[in-house]
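All protein chains but one are shown in place.
Each chain carries a letter (A and B) given by its place in the written order, and its residues are counted from 1.
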Amino acid sequence: MKLERYAMSLVLLTVSALTLSACAANEMRQGPQRASALSGTLNGIGSSAQGPAQTTWIAGFQTAHAKVTINYDPQGSGAGRKSFLGGSADFAGSDAALSDTELASGSKTCAPGTGPIDLPNYISPIAIAYNVDGLKDLRLDAKTIAEIFTGALTSWNDPALARLNPGAQLPDAAIHVVHRSDDSGTTQNFSEYLKAAAPEVWDAAVSQTYPYQIGDAAKGTSGVADAVKNAKNTITYIDDSGASGLGKAQLKVGDEFVRISAEGAAEVVAASPTAAGRAENDLAIAIDRTTTAKNAWPLVLVSYFITCVQYQDPAKGVLAKAYAGYITGDKAQQDAATSAGSAPLSPALRAKVAAAVATIK
Amino acid sequence: MTTETAPARRTIRIGDRVFSGSTVVAGCLILLVLAAVAVFLILQSIPALVAKPGTLPNSAENFWVYVWPLVFGTIWAAAIALVIATPLSLGIALFISHYAPRRLAQTLGYLIDLLAAVPSVVFGLWGINALAPFVQPFYAWLTENFGWFPLFAPPASGTGRTILTVAIVLAVMILPIMTAICREVFLQTPRLHEEAALALGATRWEMIRIAVLPFARAGIVSAMMLGLGRALGETMAVAMVLSPAVVVNFFLLTSLNPNTIASNIALQFPEATGIGVNALIASGLMLFVVTLIVNSIARLIVRRRRAFSGAN
Partner (left out) sequence: MTTMTMPGRARNSFTAGRLPRGSAWMILAASWAVFAAVFAMLALSGATDGFNIVGAVFFGTILFDLTLFGLSFVVEGSRKARDRLMTSLVATAFIIALLPLISLSYTVLERGLARFDVVYFTESMRNVIDSGGGALHAIVGTLEITAMATLISVPVGLLASIYLVEYGRGHLARGITFFVDVMMGIPSIVAGLFTYALFVMLTGDPGIRSGLMGSVALSVLMIPVVVRSSEEILRLVPNELREASLALGVPKWLTVLKIVLPTSLAGLTTGVMLAIARVIGETAPLLIVAGFTASMNYNLFSDRMMSLPVFVYTQYANQGPDAVAFLDRAWSGALVLIIIVMLLNLIARIVARVFAPKFSR
């Protein structure tokens, strides 16, 4: 009887193998073959925030270099940095630059004696999104945001909100805060902003974990978006690319209320200095959260492409160099802006990144 | 004659030995894999178990403070799920095996088997987008009118993504597998037992009570254990549906729910570094221990019951 069972599964296997042995149609059909010397596979793991942008870049890069395969697995920034340092990924995408201890430990992907560097490749504004019937253009300042998200301000028609929103239809209902249940770079940047802009209210340390025990928690950008879409009187912080269909609050920067915009986010990053005390060509950015520039949107997330200066495997180095150069180029950044809603790097920053990319071996 | 039978007897013995030997090898292989998993878990857990205060996630003092809410949440969620799923799956299995017309029963059984294949991600999607918004008004109503009852203490969750919702999702997830096992076992009840009961004038329910259920008792406990095992270890659906917090409470309807171990691993693993990874794996070890304890209890129950049951 067991024989038959085996025979059957064998038959099944062969049948499925035969029917499916034709290659995927889209991989057979190739565009006009441009001469490209590049070939091979480059594997990256990292930030899910960069995921949609990476998809766009990979498509563009693979179209230009048909024999190259790039895999980007959006597991998370931490997983990306871990895998890269442990030698199981060729590059990492991370919402936070490598920490000093991580830099000190070195990466098994890189040639001995050389270290990894952080290159900013993706900038995304973080929106304060809400779902309240009939409420448009909610206006908030850093202090109220901090009060809402620490649980000090609990009602939509609280006087503090009414003062910021004269004439708005604020419902007599409790505020349901939704935050991330998984550790994330979005939470880190959100808390970094509030810690800098409203330190008297936001008394928790900056961390990837949401520090207060209030409201609902949901997994990932899409989980948070679903939770807010499915329930009334909710508010959350979310990567702008995931906030489509939700109301987005205006933020008080300086003395004016600013609408969320990619340009505003890019401007803040362009005006911020690079972090001190790091390797040459390491472009980790210390974001200026308390900027008062016009139209600036300081609630911003910068994500990095983490790569080696010199790869253990020179072939990977060639690929990584080409890919890093491509994704931080003007065209790729514009593509990501349209397809993933990110903010393109400013020309000055692009030039700095290009100089760093040129050193990759 | 004797010269002919002697080799035949020997081949029989060899066949027997090879066959029984391979079954032993298979059994031992399972133990070996389990031992390897256990060693892996323990080795990876040690750094977390001896961690200094302040290095663990959630700023927990030591590992036990860190893991206790998770252990509690795991057992709590799985227990509610089992309480919901057991009567339902018994009902469905009985319906299919002893109540429904044969043709209908086969189709239904087939459909339910299929549902065992729905990936947990889909249960998660369904939980967030269909179930949670649907039950939220009930939760609000319950907290308003029965808030004095400890389980229903206010405030009600604004999104409906509470531990009760998770338990319902888990119950729906484990229904197919529990139903399938119960049904198979019910169908195996000796026809003669059933007919004897009916011939004595028993109603259908009495026949089920005196012939079917005693025969199936061990099988039912197995089905419950299978279901419980899946509920305890379920990762993605819980991670997507639950709104977790670091708390220990019995409230079913609030936003602050104890998280489960598996879901916590799925949530934190991607961003964990250093000792955080060890802490997560150590919590996996705790899940292992919890399962071990639960199974021991179940084994005890089955053994004690078996002495009284008519089966075997």
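Worth pointing out:
The rule is short, and it goes like this: a residue touches a chain if its C-beta (ideal position, glycine included) is under 8 Å from a C-beta of that chain, and two chains touch if they have at least 3 such contacts.
As the structure is a prediction and not an experimental result, all values here were calculated from the model.
The chain not shown here is touched by just one of B:Val67, B:Ile181 or B:Leu242, and that residue is B:Ile181. The hidden chain makes contact, of the residues B:Val65, B:Ala79, B:Ala116 or B:Val247, with B:Ala116.
Residues 1-2, 4-5, 8-9, 12-13, 16, 20-27, 41, 43, 48, 51-52, 55-56, 58-59, 62-63, 69, 71-75, 83, 86-90, 108, 220-222, 241-242, 244, 339-341 are the ones on chain A that touch the missing chain. Think of the hidden chain as still there; on chain B it touches residues 12, 15-16, 18-20, 22-31, 33-34, 36-37, 40-41, 44, 87-92, 94-95, 99, 110-123, 125-126, 129-131, 137, 168, 172, 175-177, 180-181, 184-185, 188, 190-191, 203-206, 208, 218-219, 222, 225-226, 229-230, 232-233, 235-236, 261-262, 265-266, 269, 281, 284, 287-288, 290-292, 294-296, 298-299.
Quick note on the criterion: only the chains that are shown with their structure count from here on.
With centres set at the average Cα position, the gap from chain A to chain B is 36 Å.
Contact residues on chain B toward chain A in their complex (touch as defined above): 57-58, 128-129, 132-133, 136, 155, 157-161, 239-240, 242-247, 255-256, 259, 267-273, 277. Across the complex, chain A meets chain B through its residues 48, 75-79, 81-82, 102, 174, 176, 178, 181-184, 208-209, 213-219, 223, 226-227, 230-234.
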